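A single protein chain has been removed from this complex, and every other one stays in its place.
Up next is chain A:
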Amino acid sequence: MSQTTTATGVSPESPSLPVVPLGELLPWALLGGLLLMLALYFVGAEQGATAMFSGTGIHEFVHDGRHLLGFPCH
């Protein structure tokens, strides 16, 4: 574990991209992660087994994508 060169030409001391500190990542992961998961939820599950909005409009609109993306639909 002490090599200084690699096939990709990147040494451990200088990763080709700076490491993102966890403290910087956390707020993004919480807020962004939540919003992005919410988007996945609306495509994959809303108005199926669970519903945040009444009706079937969202379910029906994304219906074909839901089936083809592998989510349980109906």
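Observations, loosely collected:
The rule is simple: a contact is a pair of C-beta atoms (placed from the backbone, for glycine too) under 8 Å apart; a residue touches a chain by one contact, two chains touch by 3 or more; residues count from 1.
In this text, contacts and distances are computed from a predicted model.
This complex has a chain not shown, and the name its UniProt record holds, of "Pyruvate ferredoxin oxidoreductase delta subunit", "Putative cobalt transporter CbtA", "FeS assembly protein SufD" or "Carbon-monoxide dehydrogenase small subunit", is "Putative cobalt transporter CbtA". With the whole complex as reference, residues 1, 6, 8-12, 14-22, 24-25, 28-29, 32-33, 36-37, 39-40, 42-45, 47-50, 55-57, 59-74 of chain A touch the missing chain.
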